[in-house]
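Sharing a structure here in structure tokens format.
Note that one protein chain is taken out, while the other chains of the complex remain in position.
First chain written, first letter: the chains are A and B, and each begins at residue 1.
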Amino acid sequence: MITAGVDIGAKTSKVVILKDKKNIGKGIATTGLDQEASANEAFGQALKQAGIKLEDIEKIVATGVGKDEVRNAQATITEVGAAAKGAIFLNPDVRTVIDVGGEEGRGIKCTEKGMAADFAINEKCAAGAGAFTEAMARALERPLEEFAKLSLKSTKSIPMNAQCAVFAESEVVSLIHAKIPHEDISRAVHDSIADRIISMVRRVGIEKEVMLIGGVGYNVGFVDSLNRGLKLEVIVPEGPEFVGALGAALKACE
Amino acid sequence: MAEEKKEYWRWTESRWTNPDIDCKKGEVITAGVDVGSVSSQAVVLVDGKLFAYANRRTGSNSPDSARNAFNWALEGTGLTESDVHYTVGTGYGRVNVPMAQRAITEIACHARGANSMYGPTVRTVLDMGGQDCKAIRIDSKGKVESFLMNDKCAAGTGRGMEVFSDLLTISINEVGEMSLDVEEEPEPVSSTCVIFAKTEATGLLRQGWPKNKVLAAYCLAMARRVVELLDRVGVEKDFAITGGIAKNRGVVVRLEKELGLKALTPKYDTQIAGALGAALFAKGLYEKQKAAKK
Partner (left out) sequence: MLANYGFKDGSGSFFITIDTDKCDGCGKCAEACPEDVFEIGEDEIDPFREEPVAKIKKEDTKKIKFTCAPCKPIGSDTPLPCVTACEPGAITHSW
């Protein structure tokens, strides 16, 4: 059976194609003004990789903020439901999923069957999502990846007072002027966002194993801050941003 | 008449002396000094009546900013620092006002100042500053009944407006008027968060929206957000706005429409409310101190 999952996020749209629950193709595209167009672009990539045609797919399930815009999907699943399903499929021992995307952060408590038992969410505020670190990297005039890596070189923990991305930008600029090493600024930024994410996830209760999914999973500085804050090692799967689309594709198999 | 210095583009410095008061005949002379993040004000009262004020840009440190505003307010009045019986400091830098005997929060001082400046009918005071937004409900004596201060989030502060002025490359002085130059009021920007609102605005510009329409959508969003904050303390008339954003008509006009209330028109510079309140508290505290000594 061939199924597909489409995840239309605020920043990117992802597609995962499964054949008998095996990943045979995936695609990703920037979510522009036209969500359907970005879904089609991601679909094109995934179909090419899988070497199949759209008609070969038996069922498509959509998730993400733009899930209702995917016209070729037969069903939808909530972002939280898709994340839990995808995470448990990748690692059945996972009980807590931390999902941090560009504009939202979520903490999800999962059952062993891959169902979401409870969740907490931080939405509509950049301070609790990937947009926060992106804005700080811009303030330091460094590419995000380089900014994230810098954090690992830091030896000093300095607190950040601002709890708003806009105010934090000014704070970062004043830290730069105060000649604070960029690696320490990077760590301060990552510690501060990790703190907020951890407090949110604590509301659902943190139980091992803990998996980090979403595009922020690529940010090594954030992962390091998260591990230190949680006093454990979070699991970051390969392709952390595709876990929601994977969950949706699995839903299509049911 | 207020003397004005025009060299600062962001807002105008000013000072004023009341020609109807002979300070030599006054018994109690008190002062209030408000050191904010952007501007600093000093107000001098003679027997509780407004005698002189100065509104200046805040410098690199609070004590100097306080002294600059204080000295300018006294300049040419014939009064010196030693003639002032009691001074209260307020604002962000209130603990660093060298001539003050006591520091009192901006909330209390703005409430008291608004009561004096706009009269005893004022019940709701909104103070929109550069980095925070305060909503205060007061009684007829200027005593605070309910308040909140939002300084966590840039939405609804001058800073949020600056981000937009930057994005659209339009001077902060012009954004308000320009936002009113639209044929039809657009839907407000849907994101509260300034970072997300900026992304949204970039999308609108790409769709071909003119800058004034984007500004209109943002000013309306800002007005709605401020209404939400005011609702927490409870809105009652009369309504007054203090602080820098009172000068942005794009926000004020929309705010009045959303609330269904007109903001009172001030007699003096809206930015002196805090310092005026501080000076009034100074009078009360001085009299209390004198009574205790007897």
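The rule is short, and it goes like this: contacts are C-beta pairs under 8 Å (C-beta built on N, C-alpha and C of every residue); 3 or more make two chains touch, one makes a residue touch a chain.
Everything numeric here is computed off the predicted structure, so don't read it as measured data.
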Missing-chain contact among A:114, A:128, A:221 or A:244 belongs to A:128
Considering the complete complex, of B:108, B:161, B:201 or B:241, the missing chain is touched by B:108
Touch assignment to the omitted chain, from B:144, B:167 or B:205, lands on B:144
The one of B:22, B:81, B:166 or B:228 in touch with the missing chain is B:228
Absent-chain interface residues of subunit B come out as 102, 104-105, 107-108, 143-153, 155, 191-193, 196, 228-229, 232-233, 281, 284-285, 288
Contact residues on subunit A toward the hidden chain run 109, 118-120, 122-125, 127-128, 161-164, 195-196, 199-200, 202-205
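By definition in this document, only the chains that are shown with their structure count from here on.
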Expressed in whole Å, how far the mean CA point of subunit A lies from that of subunit B is 41
In the complex, the residues of subunit A that touch subunit B are 33, 103, 124-126, 131, 135, 163-167, 170
Note: in the complex, subunit B contacts subunit A through residues 131, 152-154, 159-160, 163, 191-196, 203, 206-207
